[in-house]
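So the structure is just underneath, and the comments pick up after that.
Only one protein chain is missing; all other protein chains are in place.
Chain naming follows the written order as A and B, and within any one chain the residues start at number 1.
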Amino acid sequence: MDATQPLLLAEGITKRFGALAANDHVDLRVMPGEIHALLGENGAGKSTLVKIIYGLLRADAGRLLWQGRAFAAESPRAARRAGIGMVFQHFSLFDALTVAENVALSLDDAGTAKDVAGRLGDVSRAYGLPLEPAREVWRLSVGERQRVEIVRCLMQDPRLLILDEPTSVLTPQECEGLFETLARIRAEGRAVLYISHKLEEVRRICEAATILRGGRVVERCDPRQETAGSLARMMVGGDVPALRHDHMLAETPVRLAVSALSLPASDAHGIALRDVSLAVRQGEILGIAGVAGNGQDELFAAISGEVLSPSVAVAIDGVAMGQADINERRRKGAAFVPEERLGHAAAPRLRLTENALLSGHATNGFVAQGMVDRGRLRSFVDGVVRAFDVRKGPADPEARALSGGNLQKFVVGREIARKPGLLVVAQPTWGVDAGAAAIIRQALADLAEQGSAVLVISQDLDELLEIADRIAVMFVGRLSPAVPVTEASRESLGLLMGGAES
Amino acid sequence: MRLVMEKRSETPLWLMVVSPLIAVGLPVLAAIIMFTLLGKDPARALYVYFIDPISDSWGLQEVAVKATPLVLIALGLAVCYRANVWNIGAEGQFLLGAMAGGWLAVITHGSTQGPWLLPAMMMLGALAGACWALIPGVLRTRFGANEILTSLMLVYVAEYLLDYLVRGPWRDPGGFNMPQTVIFEPEAVLPLLMEGGRLNIGTPIMLVMVVAFAILMGRTLKGFEIRLVGEAPRAARFAGFSEKGLVLTVFAISGALAGLAGMLEAAGTVKQLQPGISPGYGFTAIIVAFLGRLNPVGCLVAGIFIAITFIGGENAQIMLRLPLDATRVLQGLLLFFVLACDSLLLYRFRFVREARA
Partner (left out) sequence: MTLLEAIILTVITASTPLLIAAIGELVVERAGVLNLGVEGMMIIGAAAGIAAAITTGNSWFGVLVAILAGMALSLVFAALVLGLAANQVAAGLALAILGLGLSGVIGAPFVGVQREGIGKIEIPVLSDIPFIGEILFHQDLFVYASVALTAGVWWFLTRTRAGLVLRACGENHAAAHALGYRVLRIRLLAILFGGGCAGLAGAYLSLVYTPFWTSGMTSGRGWIALAIVVFASWLPWRAAVGAYLFGGLTILQLHAQSAGVPLPSQVMAALPYLLTIIVLVVIMRARRGGAAGPACLGTPFVPDR
């Protein structure tokens, strides 16, 4: 094969969803043996483009050339046959099925699980990615699940491997392992299309980059020649305001204390909390790092009161509240923002005013004698919308009509508007554009400066290193002691995230 | 060209109004086809079905009498379905209400009581319906048993219970061995609203309930709680609402309304207990609830419409020799089209051209 001929060439790809142009005349050129970064904010059109390449979506206009020949993937099956493999961001695995069954499903020529076990062993040995074929996927860690995804792609012997945000769920050490695997894949002459918004790692492992903004290609560059800052400016199209936050390490009163909290797992897929203790002081931001699925959801539920615990295990402003329900804790001055925006923090098909009522009915005076005061709700929502620059279109839209960033600003804003003494927030900027993320982080920092205690649970280590004053790490239901951010390093935290003893 | 579905981010108001109208129009079209297939003149059949029942005062009264239990039951079911609780055993709860109210009428038969009798029968009917409905409620919250199946199974149990009572302990001794109780005393019978008709005070009670439920669902925190639990259970937990408590509450509410409807039917229209006391009101009310878009006022309109088809169906059986089941086909089709139209509210359908790559 001619090394100067592009492996994949996309020309003028256009895809519309209603009025929105998710891809607007996008061009992309991936060379053989190249790790090519596809950069852009959430909603820039990265996922749409790779779904078109992988045959999951069909372009409205434009054409694809694969090894110099016109190519239109009718289906993922056709894409796989041509030599394109894809690892999804939200893993496309079947929890109740075994590893071998999952692999068999992704191989078009394979029969049943029995037939693939041998080949599975070969490939996983060759790439140093150990797997147990007979294990059910729900028993695997996040890193192991990604291994399943990568192995089953490699078993198809692809020329091009598409990876969608592969490192967002890994510890720094697991990332290193992934990079080694990628180096081996490249050495075999295969190409990788690497979607990410982590700019440092893109600079390290990619030799070409295409940057998307608002569905258009805005820049093509060699990331090794750029800085993280210059890449960020290309993605965002301007400067993102830097966070103003002075780290606070004074011995102020403790507002939230969790003491020796142990809770059994609620179901077979859950994580048990084991002897978790933490304290958040007035005026500080405590960060909890960790790979998803290590008990963060369970900890959030126990602190918020969605799940009750022994009375003394959770104390707010010195009062034991483990047996108090979420609204009693809210009346005590606490506020909560769960990770899942739609379905947990907000009900998709209810209006914004109703979603304000959702978390504020016990504390904000929206209800008198069982009747809802709609006027008060409307003015409250107007206040939040103004303070957090929520772009919402119609006067009182349903929550599902808002973009991710705007809805996140609303659900964070509706809690901060109450000036809570304690704010517990999970994944404050997950899947949110840079502008909205900056507004949210600044609001958290300002809230702490005004004397509230803020607890941030996040998978994004960079985010925690930026806004937290102290950081603790969660691993399989245990929480490490918190260390001041000034004394923490990515490496030491990464080891804790991978389960090393502190 | 391909037809694709897209989620709407917002449902336009005009569509919310038009969609039930389409849902009614299409089954009428289907009915015309069915009448033609059965060899009847469709124009005449439609007239008998939809116009005849509302063309005189007697017919209008009959419509109101039929609509009363349908709307009462549907109000409760709509609350349940809003909360994602699938009570489909209203028929059984209706029968229990009739039995409990009827029991008081039977044991006080032959003696004079005071004006307390009717209110007591109503309370008893509602209470019995609520208790019967709480069985699947408790089985779901306590054991996780599927309430669709348990509530339905209890319909059969209730039917056999009624059958046993009117053939056994409660049978009218002077009734030539017919499976029925005595005819209730006048003071155990609902007062008529006007002379020379069958319209009784059950209908105004139903209208009061419609208003009460419209306020409950639209204006109160409880109504919000019901909608939120159905819409997003996890968000409801985050709001601090107890799902288990709410499941029991909505079962009790819908059971009480169905029980009340059963008691009103026994004491108002039938004036005794007998096995055939309900022509399937509890099941037809499911259609009423959906046709009314799970909205109290919508249930009222839908209940009146379905009541018309009930009367029309009976008329058609006599005048056109159409099988009575034709009405059920019509009602079943109606539910289908209502559900199809609901999808129109959530999704936009669009033709797209294939790209030539």
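Before moving on, here are some points about what is shown:
By our rule, a residue touches a chain if its C-beta (ideal position, glycine included) is under 8 Å from a C-beta of that chain, and two chains touch if they have at least 3 such contacts.
Just so it is clear, the structure is predicted and the values come from calculations on it, not from any experiment.
For the chain that is not shown, the touched chains among those present are A, B, taking the whole complex. Within the full complex, the residue among A:L57, A:L407 or A:A438 touching the omitted chain is A:L57. Note that of B:M153, B:I205 or B:L320, the residue touching the chain absent from this view is B:M153.
Across A:L7, A:A82, A:A104 or A:A347, the single residue that touches the chain missing here is A:A104. Only one of B:Y49, B:W103, B:F251 or B:F283 touches the chain withheld from this view, namely B:F283. If you put the hidden chain back, the residue from A:D95, A:D122 or A:D275 that touches it is A:D95.
Chain A residues in contact with the hidden partner, per the touch definition given at the top, are 55-58, 75-77, 79-80, 88, 91-97, 101, 104-106, 110-113, 267-268. One chain of the complex is left out; on chain B, the residues touching it are 2, 4-7, 34, 38, 81, 86, 88, 139, 143-146, 148-150, 152-154, 156-157, 160-161, 163-164, 167-168, 283, 286-287, 290, 323-333, 335-336, 339-340, 342-343, 346-347, 352.
In this text, only the chains that are shown with their structure count from here on.
Between the Cα centres of chain A and chain B there is a gap of 46 Å.
Of all residues in chain A, only 17-18, 58-64, 70-72, 304-306, 325-327, 330, 336, 338, 340, 343-350, 354, 357-359, 361-362, 367, 370-372, 394, 397-398, 400-401 touch chain B in the complex they form. Taken together, the chain B residues at the contact with chain A in this complex read 6-7, 9-10, 219-222, 224, 227-228, 231-232, 234-240, 348, 352-355, 357.
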